[in-house]
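Every protein chain but one is kept in place in this view of the complex.
Per-chain numbering from 1; labels A, B and C assigned in written order.
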Amino acid sequence: MEGVLAQTLASGLLIGFVYALVAVGLTMIFGVMDIVNFAHGEYLMISMYFSYWFFILFGMDPLYSLPAITLIMFGIGIITYYIAIRPIINAPMLSQIFVTFGLLIFLRGVAQFLWKVDYRMIPETLASGNINLAGIYIGRPQLVAAVGAILCYGVILWFLKNTKTGMALEAVAEDKEAARLMGINSNRMFALSWGIGIATVGIAGVLLSTFFYVFPEVGGAFCLIAFVVVALGGFGSVVGAFLAGIIVGLVEVVSGYLIDPSFKFMFVLALYLAVVFIRPQGLMGK
Amino acid sequence: MNEILVIDNVTKRFGGLIANSNISFAVERGKIIGLIGPNGAGKTTLFNCISCYYSADGGKILYEGKDITRETPDGICRMGIGQTFQIVRIFREMTVLENIMIGAFLRNPGRKKAEEKASEVAALFGFSEKLDLKASSLTISEQKRLEVARAMATGPKVLLLDEMMAGLNIHEIREAIDLVLKLRESGITLILVEHVMEGVMPIADKVVVLDDGEKIAEGTPDEVVYNDRVIQAYFGDKYHAKRRKNTA
Amino acid sequence: MKKGLVILLVFFAALVIYPFIFKNPFPRHLLIMIMLYGTMGIGWNIIGGYAGQVSFGNAAFFGVGAYTTAILLSKYGINPWIGMLLGCFFSSLVAVIVGYPCFRLRGHYFAIATIAVGEIVQILFTNWEYAGAAVGIYIPILEESFFNFQFHTTKLPYYYIVLAMLAFALLVCYAVEKSRLGYYFRAIKDDPEGARSLGINIQNYKLVAFILSAILTSVCGTFYAMYVLYIHPANTIDLWLSIHLCIIALIGGLGKIFGPVIGAFIFIPLTEFTRVYLGSEGQGIDLIIYALIIILLATLRPQGLWGIFAKSSS
Partner (left out) sequence: MKKIFRMFCLSLLVLSFASFAYAQEEIKIGVIYPLTGPLASTGQVLLEGVKLAAEIVNGNYNLNMPLAKGEGLPKLKGAKIKIIPGDHQGKPEVGMAEAERLITQEKVVAILGCYNSSVTATASQATERYGIPFVNESSTSPTLTDRGFKWFFRTTPHDGLFSENFFMFLRDLSKKKKVGANTIALFAENTLFGSDSVKYQTKYAEKYGFKLVGTVLYPAKSTQLTSEVQKLKGMNPKVVMQTAYIADAILSMKTYRELNFAPEAILANDAGFIDPEFVKSLGKDANYILSREVWAKDLAKKKPMIKIVADMFEKRTGKHMDGTSSRAFTAMIVLADAINRAGSTEPAKIQEALLKTNIKADQLVMPWDGVKFDPKTHQNMLGKGIIVQVQNGEYVTVWPFNLATKQIVWPFPKWEGR
């Protein structure tokens, strides 16, 4: 029984790191510019496709193509910002929601058009296989993804706390007007937040592609979880998203094991609701 | 009973920070009370306690003998306490008339009646010509006036005005003073929270001075102006010492 | 205003007369769907457009309405019209239970909480054996009559029932807009703190808006159940249904009585036709076009098509 519980906790923890990594971009973009990107999961999907095609066309393992795809996704984030988001920065919340919704449908349409609706998967990568730790099995791809997520978080936090640009980003998130007076170009900061936000979800996509299939609607399930993670952790809080990601992963797996898998999402959602009813700003929100 | 509002030993803490400590004073019916003090003195906190946006951690606030410490902002409005905000909170997407109607609806549920009442109030505040303008198109001073009008439309006995004169020019301050005096004439009790002393001193019947979360003085404007602690609070020790020397 | 009334009457007259002139059932079906979504769009508009609380959970009310009717009819033989009323009751109950805590949340937090609520309701129905779980409920085929709310040989009665529902929804919305409620809803949307300071109990008024929204949506759920005669969780409590309602209200114009009707008249044919003419090869082009339209509308015309229409006519 103990072994099973340990196994369950390990699995929950590993998937939790991945959820956290998917969510961090979402929370950053929100923190900096108060926009919820409903198309976040679609960027995950795009990046998974990149990873898949790099593998199929050039035989590049996802772990090798990771840097290139991160850069590409960074660029896509910036482009998205300038084309779609900049015109609606000051629009009402609902317009912003619909533009990102439109993006969601658009990207799915593009994926369907370019790559058809088939389920695709990279059969074997450098990360494939599993590890037996005293009777606890850990999938190597999941482990790689979890380590990747932790590293990625480390880099982001270091960037935000120790670099000039990072601090400027935080300043904009804190108070746009004050940041502007201090001479920070908030437009560039917005673009940067999109670049970094989409790049991180790009990393998540590549890591995910080592053990998850890709199809045009793959973003949906992850996006819903990412929302819960972000809202649970507190919109805009990077650390909050990390904690919430782990909590969501654990609750999903543990409740699925102990109670009934049919209700596992319900427990996640109910936990989220319970938290925000007590703390409307989320765990770490301001 | 002539005291419409009694602040009794009110204390408000934010974590370890004490924003208001044991503040007491009474507000008499039909008077203008000025609540003043330098930045960070705890005026806004006290104001928010009175308007029930915060609930005080200690002490009581009595309105016409009833304890309203745990009431909600909308609850006290229904009881007869109107208020305005430091940063204007008019309904920007609505017209001037509609803004005032929202207030008027409180005591006039029917739309026709509310519209009549709102037009009346609008005329009193000089908005007759601007009824159909979008509220966001008004000037700042007009917006502040609209906020007062809107609050008046709810038919209050007490009106809480938060930094009504901040950001206005001399001419506009004059207008605001006239307006406040006019309101007092109609029998309304007013509490003015002001950072600028110049606006309040000429018209207030009583002034309460806060500093560092404590009440340091209470009395007529004349009494307060010459109060040592007030001068110290506003101008600091140096000025205080200099003035001492001069008078000595 | 006079002119608006005339247009409205002409529009309704055209809808009433239409089936007498054109007998083809498919466009009738299309119009039924348009009017159904129009009615739900009006319901959404009351909470989302007027009171400014973006709800992504309205599908839950649709589901409760559909399920209440279906369960009562299939298990106890209770007349669907009574089912409709009870559906409204249960939907209102859900609105209160959900709304009370959720309305403490602001902006995006509220929107995402409603997504969570909608998903939870779907999961519950998917696993609830009594309500048919994932299999759903086949509604027993009864004799064709208005009393039984079933018509097998013609769609005409369905058409007029949904037309009446649309008219009812418009009346409700009109009554709201012209009364204190409507003003208060708009005030709450515009500045909740300001509204509070004027004696408005915003929590209660948001609840009223949510209940009205729930009732209008629930009625549509009942209609859908009786129209399609088979319901299951995936088609009655779907997040995308909630999203489509928002899109419809947005296209037409938020907080405008007639907005969702215009929205539905554009949105439903648009999805139908892109699907019929572009979608059958599964290329995704229909999605791309549809997405571009939504983005353009949201970016360029936040006040919706009603805004354009009103501007050009005044």
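Worth pointing out:
In the analysis below, a residue touches a chain if its C-beta (ideal position, glycine included) is under 8 Å from a C-beta of that chain, and two chains touch if they have at least 3 such contacts.
Please read all numbers here as calculations on a predicted model, not as lab measurements.
In the entire assembly, the chain absent from the figure touches the shown chains A, C. From the set C:6, C:175 or C:296, the residue in touch with the chain omitted from the display is C:6, counting the whole complex. Contact with the omitted chain, checked across A:142, A:193 or A:237, is made by A:142. Here one chain is not drawn; of A:86, A:120 or A:188, the residue touching it is A:120. In the full complex, the hidden chain is touched by subunit C at residues 6-7, 10-11, 13-15, 17-18, 21-22, 24-27, 29-31, 33, 123, 126-127, 133-136, 138, 152-153, 224, 227-230, 232, 234-235, 269, 272, 275-276, 279-282, 284, 286-287. Where subunit A meets the omitted chain, the residues involved are 4, 7-8, 11-12, 15, 112, 116-121, 123-124, 130, 132, 137-139, 142, 211-213, 215, 217, 220-222, 225, 252-257, 260-262, 264-265.
The rule is simple: only the chains that are shown with their structure count from here on.
The distance from the centre of subunit B to the centre of subunit C, with each centre set as the mean of the Cα atoms, comes to 44 Å.
The multi-chain contact residues of subunit B, meaning those touching 2 or more other chains, do not exist; every residue touches at most one other chain. Across the assembly, subunit A contributes no residue that touches 2 or more other chains.
Interface of subunit C with subunit B (complex): residues 178-180, 183-184, 186-187, 190-191, 193-202. On the side of subunit B, the complex with subunit C involves touching residues 51, 72-75, 77-78, 82-85, 89-94, 98, 101-103, 105-106, 109-111, 114, 150-151, 154. In the complex of the two chains, the subunit C residues touching subunit A come out as 48, 54, 101, 104-109, 111-113, 115-117, 119-120, 123-124, 126-127, 243, 246-247, 250, 254, 282-292, 294-295, 297-299, 302.
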